[in-house]
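One structure, pasted below without further comment.
Here the complex is missing one protein chain, while the rest keep their positions.
Take a look at chain A:
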Amino acid sequence: MRPEVALPVLLPLLSGAISLMFWRSRPMQRFIAVAGNVALFVVSLWLFIAVLDDGYITMQMGGWPAPFGITLVADMLSAVMILLTGIIGLAMGVYSLATTGRGHEKFGYYPLMHLLLAGVAGAFLTGDIFNLYVWFEVMLVASFALLILGGERAQMEGAIKYVTLNLLASVIFLTAVGLLYGTVGSLNMADIALRMDEAEHSGMVEVLAVMFMVAFGIKAAAFPLFFWLPASYHTPPVAVSALFAGLLTKVGVYSLFRVFTLIFDQTMGYLQDIMLWGAVFTMVTGVLGAAAQYEFRRILSFHIVSQIGYMILGLALYTPLAIAGGVFAIMHNIIVKTNLFLISGITHRLQGTYQLKKMGGLYRERPWLAVAFFISAFSLAGIPPLSGFFAKFVLVRAGLEAEAYVATGIALAVGLMTLYSMVKIWNEVFWKALPEDNHVPQTHTPTGDDGRLLKPSLWMMYLPVVVLAMMSLLIGVFAEPIMLVMNQIGEQLMTPSGYIEAVLGASASAEAALLDPIEIQAERVDNSLEESP
């Protein structure tokens, strides 16, 4: 019985339920938003430390043994993702207090935020493929409702695209799960992986792999399926944008990593090229889309797409080092991208607009905000010694080792283009003087998203921004211990036998070894050969 595996899912559900009970009490909901997310952060830290000690932690829900019940599994990858969820949840809990208008709070902003975090945490921890679908839907339903809080025209238009494409992806995912069950007769991911090794490799497996790739590709906003993201992420209240930007697409990327290293590891040879070029086009189209934009949050939205390309590149190269780099990119991106959205919220509060042309003069007015933006933006572009540099460095090195020179070259060029967009924001928002036709109320009477007056509580907006900027800096400084964790993730993902053993027990994998000892031994030799350089 390891409660720390289940708690990151249960705690936000509980906070959400308690928050619902205090539907009419605004102070109580705000208190739970912070207290619940502090608890989530503490538990996620606990899980991370426990996994660091033990490697794998599993828990069988309801005491049903592994292939029959639902298993929660925390390996290193899950633990890191849960830790990041805890960090972002805490940052958002504090930031929301200052930015969420009363109208939004009245319509259940806080319960929905908790529900969203529960869905994200569940997706990271579950070891059952149908359960993964369920958590995806929990997350999606919460995100739908958050996306249209406020009900402005742009939000409705964005939401129709977001809802349609995400539901389409869910149906493709569900179809693939159904066909997968028909093919191997199990829903437990470790069990599927085991049976997949034994099953003959018909065309069906390849079709399934492609269906999963498309379904998660839509959810991760990979090329050519990303159009819902820039159409919708700049429309909701800024705290919601930041939460989505930090976590939602990364759940899709996480699922790609999980499914393609555990279940479809043998179809990778066939899909690798498609995935590699998908990643390259994702990077390029995202960054070019951003170059054409002059709205703060739209630029950032296109950069989410571009950065997703780096993560998928890590998976597509398919070596332990590349996977470590991909996960490093996920980690760096969750922190930095959320922070950039949070900063866009502060500049909106100060200058009343997201249009770069109408903004200006913030370097003189708020030097510390400028410093926080500088750190985050240059980290995104991959300037040493910030976190983005090491993510890119590892990926580039893995790319060169795998002799994918073109893709690596493009990844570096995209870094330069990212710098261009970030410098554009820097010039327009911080460096140039405030244009004269923008009549910013100099008294800065802050209003919520619904236009009502709020108490001037800017420190609640600054606090998460400063902490996240510091984290980006610290990841850069302490890159080596973090890289050790990433390498461990790379090794764990490339040798799925550890995961299978942790879920099904040593007996099951030994049984499998009895069934076909030569093949599995040959596979182990292959793995060790791959690891040795």
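Details
The rule we apply is simple: contacts are C-beta pairs under 8 Å (C-beta built on N, C-alpha and C of every residue); 3 or more make two chains touch, one makes a residue touch a chain; residues count from 1.
FYI, contacts and distances are computed from a predicted model.
Missing chain, UniProt protein name, picked from "GntR family transcriptional regulator", "Acyl-CoA carboxylase subunit beta", "ABC transporter permease" or "Cation:proton antiporter": "Cation:proton antiporter".
Note on the undisplayed chain: of the listed residues A:V163, A:V214 or A:V371, the one touching it is A:V163.
When the missing chain is restored to the complex, the residue among A:S15, A:S44, A:S232 or A:T319 that touches it is A:S232. Contact with the undisplayed chain is limited, among A:L13, A:A74 or A:V177, to A:V177. The chain not shown here is touched by just one of A:A154, A:I274, A:V406 or A:M470, and that residue is A:A154.
Only one of A:I88, A:L140 or A:L276 touches the absent chain when the whole complex is considered: A:L140.
Within chain A, the residues in touch with the undisplayed chain are 130, 133-134, 137, 140-141, 144-145, 148, 151-154, 156-161, 163-164, 167-168, 170-171, 174-175, 177-179, 181-183, 187, 231-232, 234-235.
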